[in-house]
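My structure is below; once you've seen it, I'll send some questions.
Note that one protein chain is taken out, while the other chains of the complex remain in position.
Presenting chain A:
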Amino acid sequence: MSFPLVHSLWILNKAGGLVYSRSFSDQLPNLNSNEQLVLAGTLHGVHAICSRLSPVTSTKCSGIQVLESDSFDLTIFLTRTGTKFVLITTPGHPASQALLNRVYEVYADTVMKNPFHIPEMPIRNEMLDTTLDGFLRTPDFMT
């Protein structure tokens, strides 16, 4: 468990719907798509509540950024356009924020530039899958 791993990545649209999910390790329980949708929707709601709970009123709170537990870390990256990227990793992953920035760039290049993709709709994009595998999946011999 000491080697930092990325378990999975979710992409949530503006309304909190899960538009993309990909798993990069076999350490997570297999959730069916319905369960994943429910979890993603809950996360979206909790995120919205958190941004309203902020006691600091001078600046706008951007909601949850990291959720840490003893068995996993969950890092959320909220873009200015309202899309959320969620990365589930092993605890104390050193580069989750940097990875999410990279994911956003890849998303802009592959998903948004695909003329057949409708914004806010589920993403099916082979180029995105392979590019993400390239830098999020840990090679088998290292695990």
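Observations on the model:
The definition used in the following text is that a residue touches a chain if its C-beta (ideal position, glycine included) is under 8 Å from a C-beta of that chain, and two chains touch if they have at least 3 such contacts; residues count from 1.
Heads up, the rule we're going with is that contacts and distances are computed from a predicted model.
Hidden from the displayed complex is a chain whose UniProt protein name, among "Trafficking protein particle complex subunit BET3", "DNA polymerase delta subunit 4", "Exosome complex component RRP41-like" or "NEDD8-conjugating enzyme UBC12", is "Trafficking protein particle complex subunit BET3". Checked against the full complex, the candidates A:28, A:66, A:108 or A:127 give a single residue touching the omitted chain, namely A:108.
Seen from chain A, the chain kept out of the figure touches residues 48, 52, 79-83, 101, 104-105, 107-109, 112-113, 119.
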